Every structure is written in structure tokens, then in C-alpha cells.
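Every protein chain but one is kept in place in this view of the complex.
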Amino acid sequence: MARQLDPNGQSLYARFSRYLSEGDDRLDQDMIREVDAPPAVHDPEPVPPSAPFPPVAEGVKTRHTRVATVAYQLIAMLLTAAISMLLIWTTAKLPSFGDAQNPAHNEVARRYVENGMDETGSVNLVTGMILDYRAFDTLGESNVLFTAACVVLMLLRSGSREERIEIEADERMEDRNRDEILQTAARVLIPMIMMFGCYVILNGHLSPGGGFSGGAVIGAAMILYLNAFGSGASGRFLTIRTFRFVSVLALSFYSLSKAYSFFTGANHLPSVFTTGVIGNLFSAGLIPYLNIAVGLVVCFTMYAFFALFRKGDI
Amino acid sequence: MILTNYAEIAAMILFGIGLMLLLLNKNMIKKIIGFSMTDSAIFLYLAAKGYISGRKAPIVTDGVTSAEAYINPIPAGLVLTGIVVSVASSAVLLALTVRLYRKYHTLNLDEITDRARKGEE
Amino acid sequence: MELWQSLPLVSIILPLFSAAVMIVLRGKGARAFCFAVLGGETLLSGFFLIKIRAFGQSYTYPMGHYPAPFGNEIRAGLFEAIALFFFMLILLLSLAGGLHKLEEHVRKERMPLYYAMILLMTASLSAQIFTNDLFTSYVFVEIMTLAAAGLIAAHGKGRAILASARYMVMNMVASSLFLLGIVLLYDLTGHLLMSPIRQQVAALAAEGQYKLALIVVVGLITVGLSIKSALFPFHSWVPDAYGTASPASAAIMSGLVSHAYLFLLMKIIYRVFGTELFAVTGIENVLFVFGLAGMLIGSIVAILQQDLKRMIAYSSVAQVGYIFMGIGLGSRAGMLAAAFHLLAHAACKSMLFITTDALIRASGGSSDLRDLRGAGFRARLTAAAFAVGSISMVGFPFLGGFPSKVNFVRAVIDIDPIHRIPVLIFLVLSTWLNTLYFLRAVISLYTMGKQDQPRREERVRTGIAYALSLAGFIALNAGLGLFSQRIINGLLSGLSMFS
Partner (left out) sequence: MQILMMILLIFVLAGAVSVALTRNLLTAAVVFMAQSLALSVIWILLESPDLSVTEAAVGTGIDSLLLFVTLKKIREVDHVIQSEKEKEEARHGQTT
């Protein structure tokens, strides 16, 4: 620790350690106020929070910007009105709702329905289509989620050690005033939600649902756990390390297995994964494993979003 | 045509409202809700196009695999992918809003631009 | 299906896999791994270019066990191979060049995330170049938009976050319009793959059904992609995004992101609508007019700029106007001129953004054009690179810009005067305006005011990677200029097998 611990120092770290030792109540007020607005330390030129910007008086805006904003709004309003009128007019003339002769229900859809179950092995034709016929989109899909996780991690994860310590302090504050109702409800609900989520993921190819919805359900359960029992409890397992480990594992498995199935498909080689007995749990070739991989990516990313927004660190 | 396509027309009205919210409103949170609404409108339109009246959901029940029994599965697949794309983009937009608010203490995008320009000089 | 033919698949899956692995690495290992993957990808695309040139025609590579209309597929031809090779080269050079400033702006533990976003952008770039399916292109367009927003916001400064937010808002509107266009097209034709859609659209246009819907679809997709590639009326996010991002991000954004969307638009026009439908719907003339307007107004506003980075940003709006004008001509020669200018502009613009790093340091940290005086002596190689970039953009022979201007003129010679006269006038006007603001900057680089004499000897320290990347950029621009005829022949044969 380069910084020696000056006991009566004003730095937050010192005051936090003093708080731990003496539990001085007046300090609590100070802690909450300061911690709540973490100064944007990691910005190269931090704007001191104690000097908030004076609100820009209406008069200060030059005539030029005021005219520009009014013009912009007028054009934007006209543009959106024109676009939506045009779209409503075209939709009215498009093939009508729900009749079987629409051009969209052509031989491609017929093939997906008729021999979807035999070729992909999945009873739920939508999952079969997503993870086998048009698997390239879904590969792109989980990488959209991964990109969003990277961007949010880069934006919201507090950088320096002091900040993390401040946020730990903030968490300790909130841990103390956990309310009983949420905790008891969570103790009953979370196992149910987790079970339902696992069911939806594992039975993705047999009943409605699949990797995305099941992952989101489990993500919601993890968020409820974080809310109910605070980050101390959820920090034991759900940390940045597990997030990294799980998303690396799931995403690399996903892209490698899909690369394998694309390569074998293109060169007409027989792929190792056969459809197996239709209806079993692990029957539709790669689909259940892909569902699990996508489920893991989705649930940890959704939890990471919430944790990063709430306390700046997973 | 108007009477049969009521779901699609409602989707397009929702698209118009969402686009207007996204472009006209200056508050960042309103823009994000507007953006999510535009995406939901497009997915409502797409799923409505996949629907065939009198047919069931595309899950093979008791071995019936004739095409006349199920609706078109492709739009359902596309919308499934689309919903997660729209959540990912809203998460990034919300993260940017939090960072902007922490620095400029306002949600109004024009005010932020003024403060950024004033802060720079 | 020979082994080399699955190189496009590798060029998509490799960056995706290594981006996933990247967030576990840390510090030096992350950087080495990122450059290894990018270098390997560039070599692969170079090798693929040689192979496809010998192969002579484009082929489709089914992604999965099911043939064309049922499964997904990617399609590779000579034009795609040339574009991928150039974009990978530019990406590698700009990342190497901007690395020094990057480590200053981005905190150490966030660098692996930055590299992950660069790799995801590479994957979405190669996917957009090779994909033969509309919805896949939408998904990878989304990846590129989110990664680009991350690159802008990586700077961490307040203004960069604001620029990223404005960029995201504009691009979300564009993505919704693009997605709506795809959905309407799916509703009309029932297919998502480009070639089956083409037959259905041709049949519909022949029967004269859904005429209004087809125009709306073409309009939506074109407007969506032109907002994303910063065409003139929708370019409000460009100066903020390129101006405040760190040089490496600005170079990659201006050199690759807007050009990948342009490439996708060209592919959709060729493969989905077909040039005749594109002409019939009249959207072509709209692009032509906006292109011309962009050329002129982009250059005029660039002259008024005081800030070096914003000047280059507005000049990239003007050059994108050139490309859209080329597309708007509608003829094969017009598309060829647009394709060549796409490559020339990408190479030159990334170099200019990378040079801003040392030039700003040489002029005492201020990016104001007036303080640039005498920086040419303090940062020799950077100023030389800036000079090469500027005169290439202006159209000096032996460099990238000159053959592309010749292409535009050649494209316009044999077509009807309604298009020919405005193009020639605007070409002359825009080139004249380009010389105004570019040569003004170059001249001020090398003039020494009296008060700057003492600072003559101070040299600005630039790393080896920076010098190497600038040398590579200069070689690339010179190569574009000298071997332009071979590249043009390659592009011509590429375009012929493109549709």
C-alpha cells in the first residue's frame, strides 16, 4: 500500500477505515453524501461536483442556436409525420394480415416446418431455425450482447482502487438497512425462478423459450438476489472474474462449435452431431449445448448490466 | 385492406410515435424509451406478418408436420434476435446517460452540448 | 470446395473468437494478442486475394448444411477480397499509429476492452463484406455501431461521451429505418437471402405490383445506410465523433466504419434491387443530388473550421459526398469510380487522423490551425505524411486521389448531359475548395514565423510504431496511385461478378 494509512487524514479511505474502527455515527452522514456522488475521478479533467454548472439562462442562448433548434424540431416533426403517414399508407396496401397466400409463406417456410423436425431434430421449429438453419444470425446476436457488455464495462466500471473502496463502503451502508420482506420473499422466489429459467433453457428445443429467454429469466433471478441480499452476499460468487470466465467459455464454445458446423456443412462432410432421438432432453444435435451457452452469456450479461449500473462494479 | 391489416397499422403508428420521441424530445431517457418503442413496433409488424389465421404455434405436436398446421416460423426467429439487439443498444444508451448526468448534471441533450461547449472554452 | 475457399469463414470467426478471449487477457499480452490476430487476418485476406484472383469468379459458401434459399450463406468475389485486404491493412496501420496516444487516453485496465471492440469491429467488417443475407448484415451493422460508440467513448473525456451519445442516437434512428426496410422487403418477397430476393423483386417490378411499397423499401434502406455513412444532410454527428475521439478511434471510424456501410449499400443496390430498379425508383437521383451537395458544402464548412481535427472530419463528409455521387450516377463506370474512391479515401483519411496526434503535440498541444505554424520542422515524418495525405486528396498525380478523379471524369464522359455538366462543375469546384483548406494547412506547416525560430530545434519524440505506421500509410497511398490501373482492372472484374 503505497499510501500509508494516516488515521486522521481526510481521504475517504482513511475515513472509511476510521469508521470501521470507531463506528462514529456523524461520519455516516458524511460518508453517504460523499460516496453517493463519486467524483468523476477517472475523467482526465474531473469537474468538481461541489461546483455544479450554473443552469444556462435562456437569454444566454444566442439567437442563432434558438432559431436552429426550432428549425430542427420543425423539420424533424414534419419528417417523422411524413414517414409514418407514408408507412401507414404502404402497410395498408401490403398483403393482408393472416391469409395463407402471402408471399412470405413460401417454400422456405414450408421446408422449415415440414422437415424442420427431421433435419434439426428440434421439436420447437423456431429454435431449430435459429440455431441450425440460420445459425449465423444468432452467432452475431450473442456477439451484439457481448459488445454491449464490453461498452458498458468500459463506461461504468469505476477505475481506481479508491473508487472501488468508496463503492464498497456505500454497499456496506445499504447492507445494513436490508428490509425483511424482500429477503423472505427472495428466499422463496429465487429458487423457483432459477428452476424455471433452467427449464426454459434446457427445453429450448422441446417447448417455447430457449437460450435468450431462459438466460434473461435466470439473470432476473440473480438481480433479485443482488437486490435482496446486497453485494456482500452476491459478491461471494458473482464477481467480475466469474463474468469474464463464463463469457469467455460460453462465447468461444459457441463460435468454435458453429465454425465446425459451418465448415462441415459447406464441404458436405458428415457432422459428428446427429439429431439423435427426437424428444429427448439432449437430442437435437448441437442445439441444447448451444442453448446452454447462449443462456449463460445472456444471464451473466444481464446481471453485469444491472450490477454495473447499480454499483459500478460487478 | 385497412380493416384486415389493423395490427400492422397500429405497429406503424407506434413506429411514428417512437421516431418522433427519439428525434424531437431532448430528454435522454425519453429518447431511449422512444428508441425501444420503435424497435418493438418493427417486431410487432414482423410477427404480425408471420401469423396465419387458424394455425397453431410452430411447435410440432403429436407428430403433425404438414405445413398447413403451423404458422411461419421465420419472423418469430428474427424477432427473437431483434429483441435482444434492442435491449443491448438501450443498455449502452443508458450507460452513456448515466455518465453524462454524472458529469453535466442534466438529462437535456441540448443543455449538455451548451455546457460541453462552455466547459471547453 | 477447396480449403482456401473457407477463408472468408475464418476471417469472420477468428476475430469473434479472439474478442471473446481478449477480455480475460491483461496489459501487454492483450496488445500482443490483438496485433497477432489482426496481422494474421491481414495475411489471410492477402492470401485470399491472390487465390480468388486466380480463381476468377465469385462463389457462394453455405453457412451450414442447407443450400441457398434455406440456410444462410456468404459470397466471396474479387471486389470483396480487394476491399477486405485494404480495410484490414488500414485498420492495422491506424491501430499501430494511434497506439501511443491511445495508452494516454484510455486507462490501463480498459485497454483489453478496447482491443475486444477493435476485434469485434473487424469481425463485423468482414461479415458485412461477405454476407449474402440481409438480416445477418443488420445484426453485424448493430455490432459495428455499438463497437464504434464504444471506441468514441473510450476517450473518457466529457465531450467524447457526449459525442458518443449523439452518434448512438443518430445511428439508432438509422438502424430502425434499415431494419424496417428489411422487414418490408421480407414481407414482399418472403426471402432474406439477396439473390432470391432479387428474382422476386424483378418479378414484382415486372408485374407492376406493390410499386409504392418497393419505392418505400428502397428509400428506407438507402436512407438508413446513408445516415450511418455520414451523407451530407445527416452528417451532424461527424465533427463531434471524429473531433473528440482519440486519433486511433477517429482513423478507424472514418477509414472503416462509414466505408463498410457504403460497401454494404453498394452490395444491396447491386444484388438486391438491381441497378435498373434503383434507377426507376428515383432514389438514385436523390443520392446523386445529395452527393453533389455534400461535396460542395462539406468542403466549404471545412474551410471555415479552425480546429485541425474538425477540418479533417468535414473533409471526410465531402469525400463521402464524392462516393455517393458516384453511386448516384447509376452506370457501371460510376460505381467503379465510387469503389476506387472508397479505397483511396479510406487510406488517406486514416493517415490524416493519425498524423493529428504528433502535429498537435508539435504545435504545443493546441489543435488550432493557426498554432500549426512551423510544426513541419518539429515533427518531420508526420508533416510529410500530412502533406502526402493532403495532396493525395486534392488529386496530385502518383497518389491515390488522382486516379479516382480521373475515374469520375471517365465515368461521366459518355452519359447524358443532365448528369455530365453538374458533375464536371462540382468536381472542379470541390477540388478547388479542397486545395484551399488542405494546402493552407500544409503551407502553414512549413512556414516559420519570426517568433517560432527558437523552437526550430525541438523535435517531437514519436515511437517506432508511429513512424512505421506513417511510412506504411505513405506507401499505401503511393501504391494506390502507381498501381491504380491494376486495382481498377481488379475492381472492374470484381464488379462484373458482384451482382
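A, B and C label the chains in the order they appear, each numbered from 1.
Definition applied: a residue touches a chain if its C-beta (ideal position, glycine included) is under 8 Å from a C-beta of that chain, and two chains touch if they have at least 3 such contacts.
Note that the structure is a prediction, hence the values are computed from the model and not measured.
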Omitted chain touches shown chains A, B
Touching the hidden chain, out of A:Tyr225, A:Phe262 or A:Phe305, is A:Phe305
Among listed residues A:Asn143, A:Ser213, A:Ser247 or A:Ser261, the absent chain is touched only by A:Ser213
Against the hidden chain, chain A presents residues 33, 36-37, 49-50, 52, 124, 126-127, 200, 208-210, 212-214, 216-217, 219-220, 223, 302, 305-306, 309-310
Where chain B meets the left-out chain, the residues are 6-7, 10, 13-14, 17-18, 20-21, 25, 27, 29-30, 32-34, 36-37, 40, 43-44, 47-48, 50-51, 55-59, 71, 75-76, 79-80, 83-84, 86-87, 90-91, 94, 97-98, 101-102, 105, 107
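Criterion: only the chains that are shown with their structure count from here on.
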Whole-angstrom distance, CA centroid of chain B to CA centroid of chain C, is 28
Chain A and chain B have mean C-alpha positions lying a whole-number Å distance apart equal to 16
Note: chain C residues in touch with at least two other chains are 135, 139, 142, 146, 149-150, 153, 158, 161, 180, 186-187, 192
Residues in chain A with touches to at least two other chains are numbered 40, 43, 47, 87, 93-94, 102, 104-105, 108-109, 112, 134, 137, 141, 144, 147-148, 151, 155
Given the complex, residues on chain B that touch chain C span 15, 18-19, 22-23, 28, 31, 35, 38-39, 42, 45-46, 49, 74-75, 78, 81-82, 85, 88-89, 92-93, 96-97, 99-100, 103-104, 109, 112-113, 116, 119-120
The answer for chain A against chain B in the complex is residues 37-38, 40, 43, 47, 52-53, 55-56, 61, 65, 69, 73, 76-77, 79-81, 83-85, 87-88, 91-94, 96-100, 102, 104-105, 108-110, 112-118, 123-126, 129-130, 134, 137-138, 141, 144-145, 147-148, 151-152, 155-156, 207-208, 210, 212, 298, 305, 308-309
Listed in rising order, the residues of chain B that touch chain A in the complex are 1-2, 4-9, 11-13, 15-17, 19-20, 23-24, 45, 48-53, 57-60, 65-68, 70, 72-78, 80-81, 83-85, 88-89, 91-92, 94-96, 98-99, 102-106, 110-111, 114-115, 118-119
